[in-house]
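Of the protein chains in this complex, one is absent; all others appear in place.
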Amino acid sequence: MPQDQNSKQEVHGRLLSVAGHVNGIVRMLEEDEYCIDIIHQVQAVQAALDKVNVMLLDDHMQHCVSDAMRSQDSSEQDRVLNELHDVFGARAKI
Amino acid sequence: MPQDQNSKQEVHGRLLSVAGHVNGIVRMLEEDEYCIDIIHQVQAVQAALDKVNVMLLDDHMQHCVSDAMRSQDSSEQDRVLNELHDVFGARAKI
Amino acid sequence: MPQDQNSKQEVHGRLLSVAGHVNGIVRMLEEDEYCIDIIHQVQAVQAALDKVNVMLLDDHMQHCVSDAMRSQDSSEQDRVLNELHDVFGARAKI
Partner (left out) sequence: MPQDQNSKQEVHGRLLSVAGHVNGIVRMLEEDEYCIDIIHQVQAVQAALDKVNVMLLDDHMQHCVSDAMRSQDSSEQDRVLNELHDVFGARAKI
């Protein structure tokens, strides 16, 4: 979870907005709107989720990663670095 | 809208599943789950939306684009090709 | 190949520039420059290649796809639509 309450609040608001946006896209489909218009809305949701991920990651780095790095616990340090690797790797889809 | 009823049904089901997934992510945030776990779920939603977009685009190409290309209406042909350009361009974020 | 000679010329110039850019990144690595600076250059190359792909696709749609759609050859039409599907699918990495 975001350690910073402002970040958490903002991520929460953005996710609720994404949820509403997806429901709107479901309705566009039900009302047989034009495919290209639907695709543009899906792309907008994906961009919003990119932004959410960057915010979550910022908070994570400023708290969990920082704490692990400052600790003397090298297995904890390896763990957080491996997690960051996985997050990057998933985006690269390597 | 997808012209093919099976496609439309499948896209509809996938979008409802994405909506449920996003609500689940909101709850993860509210329950202060670990940031990295939340990020992985957001990435899964983005992959699901990639798949939705490819399905929408397939249907669009097999119907609207095909019809426009077979028509004698060159301004309609330009219109559909420009739309495809925009969809690609948005993904490339050029 | 791009059917339009101006497009072909421009794509050619951009690809030569990408090749030079990649050689520059190799030198940055050999000269032990800072990782983050190298990563930013790799990201710039990827953005340049996104642009190249959109240009290639535009030309392809305006010529090969248009021709196939206007032909009476339905297997040729299927072929070009399947190819577009694969190009989109590869970008979505579905």
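Every chain is named by a letter (A, B and C) in the order it is written, and numbering of its residues begins at 1.
Here, a residue touches a chain if its C-beta (ideal position, glycine included) is under 8 Å from a C-beta of that chain, and two chains touch if they have at least 3 such contacts.
None of these values were measured; they are calculated from a predicted model.
Contacts of the undisplayed chain with the visible chains, over the whole complex, involve A, C. Summarising the interface, chain A meets the missing chain with residues 47, 50-51, 53-54, 57-58, 61-62, 65-66, 68-70, 77, 81, 84-85, 88-89, 91-94. Although one chain is not displayed, its contacts with chain C can still be listed: residues 1-2, 8, 11-12, 15-16, 18-19, 22-23, 25-26, 29-36, 38-40, 42-43, 45-46, 49-50, 52-53, 56-57, 59-60, 64, 83, 86-87, 90-91.
Throughout what follows, only the chains that are shown with their structure count from here on.
If you draw each protein chain as a dot and join the dots that touch, you get a simple line with two loose ends. For the pair chain B and chain C, the distance between C-alpha centroids works out to 22 Å.
Between chain A and chain C, the centres computed from C-alpha atoms are 28 Å apart. The set of chain A residues touching two or more other chains is empty.
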